[in-house]
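As you look at this complex, bear in mind that one protein chain is not there, while each of the others sits in place.
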Amino acid sequence: MFELLDQIFVLLKHSLVGFLPLWMQPVASVLVSVVVIICLFPALFALTTVLERKGLGRIQNRIGPNRTGPFGILQPVADGIKSLTKEDIVPSSADGVVHFLAPIVLVVAVFMGFAVLPMGRNMALVEMDAGLLFFFAMGASTELSVFMAGWSSRNKYSLLGAMRAVAQMISYEVPLLMSSVAVVMITGSLSLGKIVEAQNHYTWGLPHWYIFTPWGLAGFLMYAIAATAETNRSPFDLPEGESELVAGYHTEYSGFKFALFFLGEYLAMFSISGLGTTLFLGGWSAPFEFLSWVPSWIWFFSKLMLSICVFIWLRGTLPRLRQDQLMNFAWKFVLPLTMLNLLVTALWRFLGPGWEQWVYCSAILALAYVAMARVGMRAEHFGPRKYRYAE
Amino acid sequence: MCYPRSHRRDLRPTDEDLSVGTLGRGHPAFVGMQALERERLPMSFAFTLFAAITVAGGLAAVLLKNTVHCALALTVAFAGLALLFLDLDAQFAGFAQILVYIGAVAILVVFAILLTRGSETPKDGVFSKNWFAGLVIAAGVFAVLGWAVLASAYALPGPGGAPTATPTVTVAEIGQALISRYVLPLEIVALLLTAALIGAVIVAMDEKERAR
Partner (left out) sequence: MLGEGILKGLAETAKNFAGSFFSADRLTTVEYPEERIAPIEAARVFPILIYDGLDWEAGMRCVACQICEKECPPKCIYIEKSKDKKPDALGKPQFYPAEFDIDISVCMSCQICVEVCPFEAIKMDTVFELSTEDRFESLLLDRRQLARPNRYFQQIHPTDAGVVDARLAADRAKSDAKAKAAADATAAKATAAPAPQPAPAPKPGEGN
């Protein structure tokens, strides 16, 4: 019975598609999955906005929105109506075509990333051999849309925000990829389905998730930091900080286009959390062997929502990082540690199962963390101010 | 390509195809050309579409007035190239094209345009005075490339005369090839990138610090 529940969406899709002629079935099957994703994740986005506002409120000793609907759950409906009915203001000197295309490129690129996430057993939209690479390729396209938004607004503050956002996203893309490469090294495949399958084994009831290994824990932490920076979330939200640059690269957007940027940012958060759970937290596998009767998609979405809650928690706790602090952190701390993590992962594989791999890998990583903290994050002593005059 | 090939069971490579060892001659992406040539298929609709996108992007990149628009049109051309790679089942090449070209090179081009004065519209229009010389050179380059492509397609060996399914090249095989057969180019590229990085740091470094 529980296998039926586990595969219920797959079976529903097959039965639905079975009504069509044979030559249409692959297309229809993909279309049905696409429609489901397009409906499900924006609904999750709506839920997340309420969750975030209520959660942040509770962290800040206040209640969040509670007037629209019981406990404020209809707040996204109100927000949606507001965004849709607001006047769409485009500055007269703005570049019309690029201004229009920027939010579209963002949302399309982010939706494409959902195509490879395995949301349950046999529930990835497309099973690609190079699935991870596809995901990162789509993530790279979002940087282009940020730049397009900032440049086309013809507003120097938007452009400044866009430049900062692009610099931040490029800097943190390298640690993001390299912490994922460690997982690929151990699994031996770029396919996300195989990565989850490799973690779906249990020893003494405990799962083989990669986060429970030393290199996996370090990789997960760095992946989380890089993911927070990639999606411009607090504490890395300088490009869109309201107190810094009005609204950064989406200053000149109003109404529905702003809603699209908002949607794109949250969807990027979902997809990158989804990838993080797939790579490090075991995707759709259950935490304990005796719990594997619970449907796999429930585990995936619970882990996803848990990651979102951690994102909200971080947002409520940490102050914003300055641009130079952000960049220093990326290049002088996270990147060297990620490269060391690759070496440690190789050492793990090389030493083979036993106590040696645990002890040596943990020791190297702990030592490196302390050393990098002292060396890489040393406070900069700025000398007397240097002035640079125009020649 | 309206659905991924993995849904089509009859097009998946069999073990026999993979054991032939088609990493023989030429770039992995051109292996697909062999199959096309053997089957002498008319150009499929997908290929026409992607080629149209690429050519349109390229044309727009040279004909538009606003330089940043040109850079964005170039990005469309990159995307078209990536789609062509994916049509040929070269998954790694296609995704790497998107990741590297669109994700990094396009941004680099746009930054370069913005930080120099290229973002202003050129006053004398986009057509240069020496357009005839440009046309001759472009025709020459096209002729050389076309000759190279057609010659290599005919020259590739293939098993028997029967059309074979396109063998997919997995990322593992590319990795193996990079480490074993193409290790020297890999190391040279790494050295080049390091030199470029160091050069960039030196160029951007503060003048007084460099003089010290």
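Note that the chains take the letters A and B in the order they are written out, and that residue 1 is the start of every chain.
In this text, a contact is a pair of C-beta atoms (placed from the backbone, for glycine too) under 8 Å apart; a residue touches a chain by one contact, two chains touch by 3 or more.
Note that this is a predicted model, so its numbers are computed, not measured.
Undergrad: Which chains here would be touched by the one that got left out?
TA: A
Undergrad: Considering the complete complex, identify which of A:V35, A:V97, A:L306 or A:A373 is in touch with the unshown chain.
TA: A:A373
Undergrad: Hey, which of A:H14, A:R58 or A:K82 is the one touching the hidden chain?
TA: Answering carefully, the residue with contact to the hidden chain is A:R58.
Undergrad: Would you write out the residues of subunit A that touch the absent chain, in ascending order?
TA: Residues of subunit A in contact with the hidden chain: 55, 58-63, 66, 313-314, 316-318, 369-370, 373, 377.
Just so it is clear, only the chains that are shown with their structure count from here on.
Undergrad: If we count contacts the way the header does, which residues on subunit A are in touch with subunit B in the complex?
TA: Touch residues, subunit A against subunit B: 26-27, 29-30, 95, 97-98, 126-130, 133-134, 136-141, 143-144, 147-148, 151, 159, 163, 166, 170, 173, 188-190, 386.
Undergrad: If you look only at subunit B, which of its residues touch subunit A in the complex?
TA: 2-4, 6-8, 66, 68-69, 72, 75, 91-92, 95-96, 98-99, 102-104, 106-107, 110-111, 114, 168, 170-172, 206, 208
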